[in-house]
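With one protein chain held back, the other chains of the complex are shown just where they sit.
Presenting subunit A:
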Amino acid sequence: MQIRSPEFKQNARIALTDVGLQKALGNVKTGFPDKRAKAVARMPEFDALRDQARDLKNHILQHLDLYLEIFEANVIKQGGQVHWCRTAEDARQTILRLCQEAGAKTVTKGKSMVSEEINLNAHLEAHGIQPVETDLGEYILQLRGDHPSHIIAPAIHLNLEDVSETFHQHHHKPKSMDAAVLMQEARETLREKFVVADVGITGANFLVAETGSTLIVTNEGNGDLTQTLPKTHIVVSSIEKVVPTLEDMSLFLRLLARSATGQEFTVYNTLSSGTKRLGDQDGPEAFHVVLVDNGRSDMLGGELQEMLRCIRCAACMNHCPVYGAIGGHAYGWVYPGPMGSVLTPQMIGIEQAALLPNASTFCGKCEEVCPVRIPLPKLMRHWRKNEFERHLTPQAARWGLGIWAFFAKRPSLYRLLSRISNLSLRSLAGKKQRIEKLPFGQAWTQMRDMPAPSGKTFMQQWQARNKTGHNS
């Protein structure tokens, strides 16, 4: 996938004026947060589960090499193979080779963000193998030559009209504006693909060390048809997804669906272990797990290690005011929203992704809803600091910060200055108490008015309260 993160500002500006996108994004704001809140309210132990999940992930990361070794040994014991890939390129090559060895012409695919991360589809196509996305959202996007804009609702940026038009063009059927009819068309079309595919590729939400199993979570059942019908099942996943036992997996599963879609449980949670057994009437004859590193192991031991706890539920982006305003494509690469603003700089380089960790108001909602308590604002701040240290921050911003720092280190001068700016902003605002044009602040006032300060400065109010004894 082409990297468009350096053009984030321009992408965002276009997104804000895109009528169709804005309509579609309304579905994020009204849907996910309410559903999550309701599911959480039904589970009194939810916060305690989050604490345990955080601690368990920390334990896993501290022993990551050991759990991965055990996972690998158990995959082999179940008749499968593990392939280790340090880079996205290694992973693409490995999967292509496995498909070629299986003599594959078409492969069906379950939803996998890691496969997006390694740009798998383009690589397979370039070598004459046709990948077929089977998740409804991913299928729509593949027909449109588009990419996911959300990690669990990939086609969230589209409206019914878009899907209707796309299916009309590709399925050669009368145009329908009924979502149920459109889904039926996809069901029938993909059923033929499931049956003839030579290889099925799925992702994995968890890798279970105890049994050498991979687990996928889907509502559609597409991942199950993908991995049950073809002769070869390839799982593409990443190293931080390993968990010790089925009990440990259950802890994460209780958090995942509720945080993601607000469901009590996702419809299909499927554990796959190796190849079909003697006497089994269906199931794959070959089982490969392709484990991708792609910068993850480098996050261990540093401040970004906490990001490796992520279970890809998308709660952070569902609750993010920035994501809600511009959608996922503006971020310019695979992972959008707060989690993407932390991961993308690691995977494509801070030079290209520096704007992403800056695209946050630090309202803290992402951290508040994260099921594994990742301090996302802190990690975005890590990247801002990194950007500043590498002199990637624009000169004007550096000067601005320098000036602010000068005053901030001199409290009495700072207070004087804030009193003066408070007064001058209020007089500038006039009767309406709105500022339409701000010196050095056009970027703000071009889009909206700046509200005038409502009263005295914080320090003035603080001192007044202390005097009257209302300081509790």
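FYI, contacts are C-beta pairs under 8 Å (C-beta built on N, C-alpha and C of every residue); 3 or more make two chains touch, one makes a residue touch a chain; residues count from 1.
Everything below uses one rule, namely that contacts and distances are computed from a predicted model.
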> What name does the UniProt record list for the absent chain among "Inhibitor of KinA", "LUD domain-containing protein", "NADH-quinone oxidoreductase subunit M" or "Alpha-ketoacid dehydrogenase subunit beta"?
Replying inline: "LUD domain-containing protein"
>> Given that one chain is not shown, which residue among A:179, A:403, A:416 or A:464 touches it?
In response: A:179
>> From the list A:105, A:127, A:173 or A:187, pick the residue that touches the absent chain.
In response: A:187
> Considering the whole complex, which of A:63, A:384, A:419 or A:456 touches the chain not shown?
Replying inline: A:63
> Of A:7, A:165, A:210 or A:449, which sits in contact with the chain we cannot see?
Replying inline: A:210
>> For a quick check of understanding: of A:57, A:109, A:241 or A:254, which residue touches the chain that isn't displayed?
In response: A:254
> Which subunit A residues touch the hidden chain?
Replying inline: 24, 27-28, 31-32, 43-45, 48-49, 52, 56, 59, 62-68, 70, 78, 84-86, 90, 134-137, 140, 153-156, 158-160, 163, 179-180, 182-184, 187, 190-192, 194-195, 209-211, 213, 219-222, 224-225, 228-229, 239, 244-248, 250-251, 253-254, 261, 264-277, 279-284, 291, 293, 297-302, 305
